[in-house]
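For this view, one protein chain was removed and the others were kept in their places.
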Amino acid sequence: MTAALTGSAAPAAVGAIVVTSKTWLWYLTRSTGLVALVLLTATMALGLLSGVRWEGPSWPRFVTGGLHRSMSALACAVVVVHIVTTLAAGFVPIYIQDAVLPFGSAYRPLWLGLGAASFDLMLVLIVTSLMRTRISYRAWRALHWTAYLCWPAAVVHGLGTGTDTPVRWVLLLTLACVAVIAGLLGWRLAYAWPR
Amino acid sequence: MAPVNRTDQLPRLLPGTAATLNLDEHLTRYGPLPLRPAGDLIAEVRAAGLTGRGGAAFPAGTKLAAVAAAAAAAARPRASHRRRTAAAAFIVANGVESEPGSGKDAVLLARSPHLVLDGIAVAARATGASRAWLCLPADKPRLAGQLREAIAARARAGASSVPVLVEAIPGGYLASQESALVSWLSGGSQQPSFVPPRPADQGVRGRPTLVQNAETLAHLALIARYGAAWFRTVGVPPEAGSALVTVTGAVPHPGVLETPLGTPLGTVLAQAGLHPAGGRRGTSQHGPARRPQAVLAGGYLGGWLAWPDAADVPVSAAGLRRAGAALGPGTLAVLPAAACGLAQTARILAWLAGQRAGQCGPCTHGLPALAEAFAQIAFARPHPDTLGWASQLTQLLPGRGACYLPDGGAGLAVSALRVFAKDLRWHAGHGPCPPAIRAAREAP
Partner (left out) sequence: MSDWLRVNPIACEAHGVCAELLPELITLDPWGYPIVAPGPVPPALASHARRAVAACPTLALLLHHEDGATS
């Protein structure tokens, strides 16, 4: 698999991966997965920043909220591409229902299931936020806390079933995302409970 | 005891003796309660111009009509998405009386319980309510027992129409606030909620609820019997009728009195034995004076009036408001000359700050800040900055909370700075006066 990533000219003898006309889809799956990780982390980070009411000299607070919303839409779009390309590539035995019904797939049910669960939660977060004025604030807020399940599930999904996890820079990228969120989470908790 | 009807004499609400009127005595004094159609009742109350006696002075007829309309709307099949049960509306008789220094509701309920219970029955008929709660302070179990007795007596005599449950309400100052009380009865906390929706539209368990002070309900019972014209034979228009006031403090005969609305303050306090002219001579409150110096009208959320200057101020919602105070729950607390008005105000503000619900930012931060500033003014040597800050706070607080606590606290502070301006100058020059020092040592 590493060989396939680095683009070496070795023939298809790495695991069961055969270089076919659908390889570009497989590359897209992996790359959108990483991009989605970064975008989801950014979304989560902006949400936490909103909670601590951070503002910078050229960064008013409304920017944090607006960017959080747009970033979440972008992240979701990238995740959809990630899912579609995985299904279209057909490199692994995953079917469309496995994208939304977690832990039922034949292929790595746990790691993949976490991805599906994360995607489900993403849909819930986005749909309820679009309906924010129509549901009670308390209900919206309670549901929005599932973000604290959605993001870790996505990260673990990436670590568990990510083709490129063994690659150093991918690992470092993942760790950096976790560190950013961990740091902001600490800040957020300190803001809420200053004792 | 002479019957009350067809007369413009007082007392109307209180029996004139210290004993409790039982049901027979009550009926002898007031006559039977007529069964009038809801529309008639509401029209009569509107014509009477009865306003709430709990503190907000909201027109009772308007509230009654609002609950009746909301109940009618809820009862229509297409309008209600809830399953239609018998409960279309509720009545909450508010006898919690959490204002320190107010005793009128307790006295009324103790002496004329059937008048309040009649009022509940009238209100239930007017709104189509199926159930009522009579709310009393939790620290008055004996009164609760008496009311339960009265309710049972009515049931035995076949005179009860709507089931009334006596409810003991715990808690502090905000416990008697309309939306806080509704929240508690719905099984929630005792915190005020944001209106709209008002309890008249969505109250206890989401049903239209009439929350009315016990005294207001007593007036309602009389209007149902004798009509709006009778009600308006006392009082100074546009505020008609009589009201119960609680007079406390530096008066020879403190207690609960009934007075026509619009009566000059001096006349009301004279009933408690206080006379503006005559009496003992005195100079300023920091000299060897004997005369009372000020009256706190409207409770802790009301305002100070200088005495005897304010003897002509009419005791009515509008009259007292114009003078910088309030009618509120009808408390008139007379400040003796030997006390310091600034110190008293500081203590009241500190107490009010401790009673806040902590839900609304401006009050959560601003009321303790105002109390702190006033403590500096009263018990230390006020700096011009402190006075400026206190003034700024009195403008930052009104209208920015879910209940009247920040508004009232600010109003009290403003009236104190005006009425005790001379003391303020003295404090600025010399620090706290001897009465203030004494007050600082007393337990809160």
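Order as written gives the chain letters A and B; numbering starts at 1 within each chain.
By definition in this document, a contact is a pair of C-beta atoms (placed from the backbone, for glycine too) under 8 Å apart; a residue touches a chain by one contact, two chains touch by 3 or more.
Since the model is a prediction, treat every value here as computed from it, not as a measurement.
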Chains in view touching the one left out: A, B
Among A:Gly66, A:Gly90 or A:Gly186, residue touching the chain not depicted: A:Gly66
Of B:Val164, B:Ala402 or B:Leu417, the residue in touch with the unshown chain: B:Ala402
Touching the absent chain when the full complex is considered, from B:Arg46, B:Arg321 or B:His365: B:His365
Residue numbers in chain B that touch the chain omitted from display: 193-194, 359-363, 365-366, 396, 400-402
Residues of chain A in contact with the chain not shown: 50, 53, 60-62, 65-66, 132-133, 137
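We take it that only the chains that are shown with their structure count from here on.
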Separation of mean Cα positions, chain B and chain A [Å, integer]: 58
